[in-house]
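Just one protein chain is left out here, and the rest sit where they should.
By letter and in written order, the chains are A, B and C; residue numbering begins at 1 in each of them.
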Amino acid sequence: MEWALFLIFALVAAVAAAGMVLQRSPIYSALCLILALFAQGGLYVLLHAELIAAVHIFVYAGAIMVLFLFVIMLLDLRPESHPPVQFNRVGVLAGFVLAGALLVELALGVGPRIILGPRGPYDLETLRMVGNTQAVGRVLFGEYLIPFELTSVILLAAMVGAMVLAKRRLE
Amino acid sequence: MFLSTVITMLAAARTVSLPGGAVSASAPALDWGGAMPFLLLTGTALGTLALDLVVGGRGRFWLTATGLGGLAITGLTLVRGFGAPEAVVGGMLVLDDFARFFHVVFLCIAALTILVAVEYVEQMGIPPGEFYAMILFAVLGMMVMASAADLIMVFLGLEALSIPLYILAGFLRRQVGSNESALKYLLLGAFASAFLLYGIALLYGAAGSTRLASVAAHLGDRGAWDNPLVYLGVGLLLVGLAFKVAAVPFHMWLPDVYEGAPTPITAFMIAGTKAAAFATLLRALGTALLPLPPEWTAPLWVLALLTMGLGNIAALTQQSIKRMLAYSSIGHAGYLLVAVVAGTSRGYSGILFYLVVYAFMNLGAFAVIIAVAAPGEERPALSSVAGLASRHPALAFCMAIFMFSLAGIPPTGGFVGKLYIFSAAMEANYVGLALIAVLCSVIAVFFYLRVVMVMYMEEPREGMPSPALSPGILFTLVLAMAVILQTGILPGTVWEVAVRAVERLLG
Amino acid sequence: MMDFLVATVLKIALVMGLVLLAVAYLTWLERKVIGDIQVRYGPSRVGRFGLLQPIADGIKLMFKEDIVPANADRLIFCLAPAISIIPALIVFAVIPFGPSFVITDVNVGLLYVFAVTSLGVYGIVLAGWASNSKYALLGGLRSSAQMVSYELSLGLSVVGVVMMAGSLSLVDIVEAQKGSWYGILPRWNVIPQFLGFVIFLVSSNAELNRAPFDLPEAETELVAGFHTEYSSMKFALFFMAEYANMIGASAMATTLFLGGWQGPLLPPVFWFVLKVFCFLFLFMWLRATVPRFRYDQLMGFGWKVLLPLALVNVMFTAAALLMFA
Partner (left out) sequence: MVPLWAYLFLSAFLFAVGVVGVATRRNALVIFMSIELMLNAVNLSFVAFARFLHSLDGQVFVFFVMTVAAAEVAVGLAIIIAIFRNAETVNVDEVHLLKG
């Protein structure tokens, strides 16, 4: 059952991701990416990260991709005239390098050579007892309080900056 | 913002006191003394933004004063704490002498950038409050990078640095050049961040934690390097950082970005981001990855070689002076990588020393460029300094000294810095690399001296405005000259501080 | 396992049937209510009191010609109405209608609701884009800007509720509102969280794209906004989505602020439905009473008034909880 779900989600994510790169029209690319993100949300649920799954859909599908669509519509972008995949040098090089790295990881990863680090205390049993959301909340606002505060600064800077850059008139 | 911070902290404190059930993650007690520089700087940035709302465009003076005052207070706190035992803030930020050293350098760079930019901001009609606040936010990111005790802090610090820089690069929103610079920087920067992050993810899998200490403990075991998670992780991490320091196969974004950005920001990026990226590299390497297995130094070796070579050779043919300095900054990254390859504490101290000199000579050179360039001229050609010696001899003299220092000619700090780095490479038995580095600096002499030639030999162009020396630029020039000559003639002070900082880092 | 499946399927069928029926009759109710407010009769010809009107409307829409405009993006054009209605319906999966009458109790139920409802905007945006018509495009742009803006204050307005309940599960949130203060005042969140409640109502009204926030379909400027080019069943789907969303928002307001199904004597489901209808009536009343905002007023109101207020509410709730709890 879990395998079946995994395969479905993985397949959808992979195909949609590939579709995003191959689609000529930006809006179809965006739709493909949204589909891939949904599939990924499903994978998070399979990994027992319900909170992450909900936030993932909320943030990516609900906010970030809406912004993308908004800008595509605002600029009224129509499909690119030239074929999407062009064989420029850098692209091919990077593609090959990455494909190589990917194959290496595949070859080594399937085998027993991946060694995971020491296990932490949060196995499924514990999580069920404490509650996933509560546990994540404790870690986020406890151990990771400082990075959390730092992200608020990043968001503030981005917000102010986006306004400065995109505003039509500045006094 | 502050209120919410306080409430979050109170809430966090309360969470801990709740009955934790089976697992209770406890918030580490905050070391307020250690957090002080970060809080002061954040406060300054927020204060500048808030003040901008109150005084608006009229209060340029007060905005500048707030920004500079905040930087000065933060800097004083740091300098006074020098030599104090290291403080760990919430398990995420380390404030040791290594971090303090870099923090002070970052703060100086930011202060000088603001000083240089005062006039410029007014001429170009840039909203000053946001501009200064972005610089301060970027400095916060740099400080976090130099202090990171956890790989996730490296990532977040990098983003806290990069996002304001993307914005700053695009601040001249009416100019396509500035827009394009911002777009390229953003796309390539985000691309590089993704690599870095992937590396962090794999190391997290391998070590079970992203604390540099845990990663170090894990990698201390030689066998760990056979784990695909480890070597792919370290590899991706290095690729991400190589993008950020613009080491050669990953450098193509840099000239375009640096050329199109507003000139003071180019100075800030050249001086600041390089220092921040090397601070992270040293901390990550020094505390977690060192000693690299021998097969890992080879790629670094090649990287250093390519970076030096290509940076210096490409700089030879540039006509735009900003672009020339951009390529030359790639070359300098190459020299610094030589010291990273050497991997000795002497080499690391050399990096620290060189970064100080490097920051000041670049800021000085850019101050001259800003003074000389016609208002609105964003891509000054080499000929814009033509005949400067007859138009403004003092300015030409300063520029000549900066060029000598960049080229590494005594008695300037640039020479001493190179000496430290190359000798460290020799001591570590990288004689070949050191020789190539020397060769590259010889090539570099050509294009640096070309600037001097143009200034002293050529006739001034028709209709060039006389250079405008605002107080900020004057101050920057004097300070930069002082630092370069001081480090060139009496390098002892800075060198000793650098050595001590590295000693603390490597324990 | 089997029993569980059957029970779940039955619950889903029951809830969906009721919601769709309610959607159909809401159109009738709205026309009647607005008619009364404006001293008109409203629908009165088909069936007694016009009660068969929704059915007649449905039949009419089904047999109308289905037009896809030339140069429209066919795939997206056809997909958009479906994208619009699906989120509106699956929200009901986590809403507790009664003590044990909930399709599934997810421990991040509230986030689920927000995640799902935030998808509704895609239907509108894509419909606007795919129609290849400037009115539709402008309508789509406006509504996406509006929905993204108001979603922030909507989300923040319920943070106080979450803090008080200490859970994201809607069942837990209703449970936390059990009992009373001093024996008379029900422990409903609407009392301590009154500010949050008001912000929630206003922003959900804006999320629904209903008057006075119905800029996306302002007839006078944009014909009918994003669905200008739609006809027949596709148009009907948008219409149904709007009403289903209205029920969803009312149900959420009930659950979060009015103690959900709780109430004395009468069966819980009755209380729930009663409260939901109060909200539905409120929405209709607003539509009949308040004039439409101008676009800049609308954005300014969202960003400069509601959002700061919601933040203030979060802060005060946090401070109060720290002090008293």
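To be clear about the criterion, a contact is a pair of C-beta atoms (placed from the backbone, for glycine too) under 8 Å apart; a residue touches a chain by one contact, two chains touch by 3 or more.
Since the model is a prediction, treat every value here as computed from it, not as a measurement.
*Asks:* Considering all chains of the complex, which shown ones does the missing chain contact?
*Replies:* Spelled out, the missing chain touches these shown chains: A, B.
*Asks:* Which of these touches the unseen chain: B:30, B:50, B:88 or B:201?
*Replies:* Final answer for the missing-chain contact: B:201.
*Asks:* Could you tell which one of B:74, B:113, B:210 or B:487 touches the chain left off the display?
*Replies:* Considering the complete complex, B:210 is the one touching the chain left out.
*Asks:* Residues on chain B that touch the omitted chain in the whole complex?
*Replies:* On the side of chain B, residues 152, 155-156, 159, 163, 166-167, 170, 173-177, 179-184, 186-187, 190-191, 193-194, 197-198, 200-202, 204-205, 208-210, 255-256, 259-260 touch the unshown chain.
*Asks:* Write the list of chain A residues that the hidden chain touches.
*Replies:* Against the missing chain, chain A presents residues 2-3, 6, 10, 13-14, 17-18, 20-21, 26, 29-30, 33, 36-37, 40, 43-44, 46-49, 51-52, 55-56, 59-60, 63-64, 67-68, 71-72, 74-75, 77, 80, 82, 84-86, 88, 90-95, 98-99, 101-102, 105-106, 109-110, 114, 116-123, 135-136, 139-140, 143-144, 147-148, 151, 154-155, 157-159, 161-163, 165-166.
To be clear about the criterion, only the chains that are shown with their structure count from here on.
*Asks:* So what's the Cα centroid distance for chain A and chain C, whole Å?
*Replies:* So the centroids are 29 Å from each other.
*Asks:* I'd like to verify one number: the distance from the centre of chain B to the centre of chain C, where each centre is the average of its C-alpha atoms, in whole angstrom.
*Replies:* One centre to the other, that is 51 Å.
*Asks:* Give the residues of chain A that touch two or more other chains, as numbers and ranges in rising order.
*Replies:* Answer for chain A, listing residues that touch two or more other chains: there are none.
*Asks:* Of all the residues in chain B, which ones touch at least 2 other chains?
*Replies:* Only 4, 11 qualify.
*Asks:* Any idea which chain A residues touch chain B in the complex?
*Replies:* Residues 101, 104-105, 108-109, 113-122, 126, 129-130, 134-135, 137-139, 141-154, 156-158, 160-162, 164-165, 170-171.
*Asks:* Residues of chain C touching chain A in their complex?
*Replies:* Per the stated touch rule, the residues are 73, 76, 106-108, 111-112, 114-116, 118-119, 121-122, 125-126, 128-129, 137, 140-141, 144-145, 147-148, 151, 167-168.
*Asks:* Quick one: which bits of chain A touch chain C in the complex? Just the residue numbers, please.
*Replies:* Chain A residues touching chain C: 27, 31, 34, 50-51, 54-55, 57-58, 61-63, 66-67, 69-70, 72-74, 76, 131-133.
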